[in-house]
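Every protein chain but one is kept in place in this view of the complex.
Let's turn to chain A:
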Amino acid sequence: MTAYLKLDHIDKSFTRGSQVSEVLKDIRLTIDKGEFVSIIGHSGCGKSTLLNLIAGLTRVSAGAVLLENKEVDSPGPERAVVFQNHSLLPWLTVYENISLAVSKVFGRTKSRAERHDWIMRNLDLVQMAHARDKRPAEISGGMKQRVGIARALAMQPKILLLDEPFGALDALTRAHLQDAVMDIHSRLGSTTIMITHDVDEAVLLSDRIVMMTNGPAATIGEVLAVPLARPRRRVELSSDRTFLRCREAVLKFLYERHRFVEAAE
């Protein structure tokens, strides 16, 4: 069986003038269809760069990103991104923001009425149908991120890429959104890659956690499978043995073996 998404010996370096800085080195990873994978690491380790490579927003320096055996070389709606700061267009309403994506992706294949139904279905999925005529400035941060998720889902992507989607939210809102993402993942079975620096979040949501070493030339240090049954409930898990073991493993990796050394910056 071939992998759904394959990261094949990826290197990435940025050149500024005569200085070449190596960000990622020899990244190898395969992800199956329907899997939820988190990528965790200290800030500056190139997590977001890796996500941008998968999204096609940045080109790899060497190696290849293969989705269903086809090389990714440009961004596209089959790899939808939910950005950390939501990136909704402020001059469009919630509905219009999603409509922009839907009419671009399904403009030829769906009729106007079908597109409308599809937009409303995705808004319902994130429980934001009530705010369809609001502009992004009129809704809370958590709501904006819900709309961002709805916009990404509305593209019907093969892979959903979440770039620290809850990083800018308060702890309570974050928990609500994590539940919403788990709920959506269980309903749609969407293949998802999430960047995070929150250990609990990674363990709660993921099937596997990819732990990155510190940069420069960061690479995958360890991959941890999270053998917890779904649906998962945060309250029950907080005393679950497997949950605690996974959590400890990630913490040990991040704070003992690959401690973030600020002086190295």
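By definition in this document, contacts are C-beta pairs under 8 Å (C-beta built on N, C-alpha and C of every residue); 3 or more make two chains touch, one makes a residue touch a chain; residues count from 1.
We adopt the following convention: contacts and distances are computed from a predicted model.
Note on the omitted subunit: UniProt lists it as "Nitrate ABC transporter permease", one of the names in "Nitrate ABC transporter permease", "Sarcosine oxidase subunit alpha", "Aspartate carbamoyltransferase" or "Amino acid adenylation domain-containing protein". Check A:92, A:168, A:188 or A:217 against the missing chain and you find that the one touching it is A:92. Screening A:4, A:36 or A:83 against the full complex identifies A:83 as the residue touching the chain left out. Checked against the full complex, the one of A:31, A:105 or A:220 touching the unshown chain is A:105. On the side of chain A, the interface with the absent chain consists of residues 55, 57, 74-77, 79-81, 83, 85, 87, 89-92, 100-101, 104-105, 127, 135-137, 140, 142, 155, 172-173, 175-176, 179-180, 182-183, 233, 235, using the contact rule stated above.
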